[in-house]
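What follows is a set of notes on a single structure, which appears directly below.
In this view, the complex is presented without one of its protein chains, the others remaining in place.
Coming up: subunit A.
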Amino acid sequence: MTESAPRCPPLSCRTSPPQGGRSAASTLLLSWQRWRLAKVGRPAQSPPKWGRWPAGQRGARQSAVFAFLFLSLLGVFASPAHADEAALRPIIAKFAAAKNFKATEAVVQELAATGDPAVERPLAALAEGDLYFRKSDSAVFIGREARQAIKLADPLTGEEAGEEPKAAFTKIKVNNALRRSIRDALGGLTLGSPDANARIAAADTMFKTPVAANIEALDAAIAKETVGSVKLKLEQARASSVLVSDLPEDEKLAAIDIIAGVGSRDALSLLTGYEAGAEGALKDAASAAVASMNSTLALWASAQNVWYGLSLGSVLLLAAIGLAITFGVMGVINMAHGEMVMLGAYTTFVVQNIIRTSFPGLFDWSLAIALPLAFLVAGAVGLAIERGIIRFLYGRPLETLLATWGVSLILQQAVRSIFGPTNREVGNPSWMSGAFDMGELSVTWNRLWILAFSLAVFFLLLFVMKRTSWGLQMRAVTANRRMASSMGIRTPWVDALTFALGSGIAGIAGVALSQIDNVSPNLGQGYIIDSFMVVVFGGVGNLWGTLVGAFSLGVLNKFLEPYAGAVLGKILVLVLIILFIQKRPRGLFALKGRAVEA
């Protein structure tokens, strides 16, 4: 099943039509091709937006479809592309002779200088590290590794050229500097792309790496542009290019205004760099713009801190919420709580492993499948611990502490023996990868989902505690065990299920935490202290206290971190909590009533 479609980096997937737009036929074909792309199974691992296709996803049937599509598309645009092919091939052949990165870069520049859109494909392949040459005759190919063999394709047309053993080929190496120059070169080439997003990407690249020579191409592109948002980006890119050109001062002043209006970090970076070398009125204008941008960005930075605090708080809440049941409600000092979180994370790993090998199409659902399983696994282990150990130790907190600590070591070593001591890879589904920008705030999807998830778990738990008869029994047993028992509640049974519930919740927390942390046998240790801190700070026995405690500790931590550093910040938070507990020994939201005194 590793046979797959011809290697087709995203940029070269777009056939390059002759300048001046595309025909109706090509639009139709392109959109059909996209539809196929969308339909043909989702990639098994978080697919980067511009990244490569994971190997082994698509079958031979699709590859036939693709080959057909390419051939037909080539047919549509054949004439202009073929005209230059003869000129391009000798340049591409030079890649094989390039002995170092500088030489390779010279070839890239030469290719880019032709201005032929056809060079997109080999350049994009090179940037991806997919360009090879044959050791015997130095012929250059686009290749995709398939175990010991390599699938070849023509560097210009993308036509398949069979499969040969890997040992016969040498990969043309790329480094960051080379990737940058390819990105810049492609930026110039994709400025006329029919895809608005590609044009925006090209404009963004030009904005970040301004070259005076770009102005001409940008002017032409601006004149042709019909989409407002793209036009704006192009004008910004032009402004940044104007700064490095030798155009007159008033043009540059206007450019500074435009760049200041962008307000992003990249714009700030450009202007700060420019300010250092500028003189006179230009320097003043740049300094003023930098100053005003800095003050706006400072505001954004505090908003960012609040968001980071909420996100850290949601992680703390998730980790602590199970403990709020076992420790907060039942009063069991459960040192094995972190290991329940770890078990949940390992359940996710096992689920993803099975999905990867047997049902790759379901990968984006892996977390949803893992959730109930993690709850059951951790819950069952919790039940066993309660029935096997803790029920003999009620009312003896010190012994419970030691016993559960022992259990935690046993669980850790058991997991280490079964899964090995190294980290296990848990992938992020596509909907949990990447980030989006809100103004200058960059919000990562995984953190956002974890925040939403932690709140959902919290309210679900609150509902169970307050609105179901099981929750009522739980609270009754906590409030007065003997009274509850004489009312006919089977207290041992309620104890066991409550402990299982707390452990199960810790298990589903593990599913979420597997997305942002290591899945290793030590996973739980990192959270146990924080969890106790949150529960004690929020008020033992009070779910709302846990919520408020988690978020206030998160935000406090994140506001201290930029000033005090991560190490000192953590210590300061701990000191503040100790002082707070001195003042209010029962935490933020103290339970009142006889049960507490007893």
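In this text, contacts are C-beta pairs under 8 Å (C-beta built on N, C-alpha and C of every residue); 3 or more make two chains touch, one makes a residue touch a chain; residues count from 1.
Just so we're on the same page, contacts and distances are computed from a predicted model.
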Message = Missing chain, UniProt name, options "Aliphatic amidase expression-regulating protein", "Peptide/nickel transport system permease protein", "TonB-dependent receptor" or "Carbohydrate ABC transporter membrane protein 1, CUT1 family": which is it?
response = "Aliphatic amidase expression-regulating protein"
Remark   = In the whole complex, of A:Asn305, A:Thr491 or A:Ser552, the residue touching the missing chain would be A:Asn305
Message = For the chain left out of this view, which of A:Pro194, A:Gly273, A:Pro372 or A:Pro492 touches it?
response = A:Gly273
Ask   = If the hidden chain were put back, which of A:Ser287, A:Thr491 or A:Asn518 would touch it?
value = A:Asn518
Query = Mind pulling the subunit A residues that touch the left-out chain?
reply = 45-46, 48, 51-52, 101, 129, 173, 175-177, 179-180, 183, 208, 265-266, 268-276, 301, 304-305, 308, 311-312, 315, 412-413, 416, 420-425, 427-428, 433-435, 442, 444-447, 516-522, 525-526, 558, 561-562, 565-567, 570
